[in-house]
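Following: one structure in structure tokens, then a few remarks.
Every protein chain but one is kept in place in this view of the complex.
This part shows chain A:
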Amino acid sequence: MRRIEQLLYLIKKGGMVILEQVVFGHCLVLVALGLSLWGCSDFVEVDPPKNTLISETVFDDAATVESALANLYFEMREQGMVSGSFGLTTGMGIYADELDYFASNADYSQLYQHNVIAGNNLVFTWWSQAYHLIYSANDIIKGVEASENLTDDERKRFKGQALFVRGYIHSLLVGVYGDVPYITTTDYVENNDVNRMAVGEVYERVIADLNDAVVLFEESGMDATGRILPDAHVAKALLARMYLYTKQWEKAVTHSTELIGAFVLEQDLDRVFLKDSPETIWQLKADADFPKNTREAGQLIIQGIPGQTYALTDDLLGAFETDDLRRDHWVNSISDGDGTITLHYAYKYKADLNETVSLEYSILFRLAEQYLIRAEARARLGNITGAQADLNRIRNRAELPDTAFGTLDGLMEAIIQERRIELFTEQGHRWFDLKRTGRADKVLGALKSNWKPTDVLLPIPEAELETNPNLLPQNNGY
């Protein structure tokens, strides 16, 4: 604009002067006129269209930051690994020993039959949607930090949520793919040729992000009404899980203890998965229009035979102890017309897609897992009675007797068995347990003819290796 001022000055000097210039030195005026526009870049900057916001403006206002955060939860609920129609619940359910697969999608068939190739579309979709979410989280972290219009509490609350999401999604990636890049910026140049990070280091980063999130949540007094947004409790629940996965038993005990103090177990098994269940730590609120309940119920509940996609495996059904109430309350069955085929399905969520009243939300963290985390961590720390007590809380709710095991090895088997029954068809818990405790080879090798020890990791998507050779080498076996 300074040049405009110069022009103004020139004009102020009087038309006569300018005309002298025109008459006797045209070029000077031409140059002045030209220069005045030489870099008038303000003119060529435009406001964005009305259906689009530029990032800067998103972070000028708390309401639009909440909209950007809402997108994270919406995407988690509808797509990718966390929930939705193609989540870990079914994908890793058929990959492990929870579900049989009856449809003919090639990508799912590969998972079910353990002949996954690096070009598998689901493997790519999970990967790319995870990193898209991570980009969104990082953009929120960056935007919130730079924003000048947010209050301190708002900034902490928003950044805490984004950090939590970043940590959570990376925790799933590292579980499925092994060494993965840990992305903390939005710079596409940097992110386009990143290297993979060792599993241990990824977990360290996840834990660091979660601890930061806890601090931010606690400082800002973030309180997620209805448990539909992540808050300090949710971050601690995931921290407890991460400490368990990384064998930091004391810390696992500390965090799970805090949650056990803050939430209570729902005693009625039919009410555990309702949206107001007191043991829910975090759930993704269902849509106001469709579906009003969970995608999980839509996938798992069999409406008719033929037409089924997933059914519980005989192996899982056989693993229930006699008189386990969960076998009656959380499993249902259906037969075909002439009664020759009967299939069982998970019936934790009972409201299917046609249900017009909102009864259930997709639960991602619940207290039962925390009891089992603490049982395992206490057992590892030698606190056998404490471990037994926690385990029995879960068993007794299903009206099973106290555990008979009193040794570390015995208890570990009992806890893994209890996790299998308590947490079946929930976000791939079974798969992660088999993998982290080294049982995958033995258990799945016996069930699946194509099983290879290298199957503990899914391949890095082929397309990704082509665009970024720094991700080489491919995981073993692919």
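Definition applied: contacts are C-beta pairs under 8 Å (C-beta built on N, C-alpha and C of every residue); 3 or more make two chains touch, one makes a residue touch a chain; residues count from 1.
The rule is simple: contacts and distances are computed from a predicted model.
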Choices "SusC/RagA family TonB-linked outer membrane protein", "Putative ABC transporter-binding protein", "tRNA-specific 2-thiouridylase MnmA" or "Cytochrome c550" - which one is the UniProt name of the chain not shown: "SusC/RagA family TonB-linked outer membrane protein"
Contact residue for the chain not shown (choose from A:N105, A:Q417 or A:N468): A:N468
Chain not shown: contacting residue from A:N191, A:N383, A:Q417 or A:Q474: A:N191
Residue among A:S67, A:N450 or A:N476 that touches the chain left out of view: A:S67
Residue of A:V199, A:I228 or A:L353 in touch with the missing chain, whole complex considered: A:I228
For chain A, the residues touching the chain missing from this view: 1, 4, 7-8, 11, 15-16, 18-19, 22-23, 26, 29-30, 33-34, 37-55, 58, 64, 66-71, 73-75, 77, 124, 127-128, 131-132, 134-136, 138-139, 181, 183, 186, 188, 191-194, 228-229, 285, 288, 461, 463-464, 466-468, 471
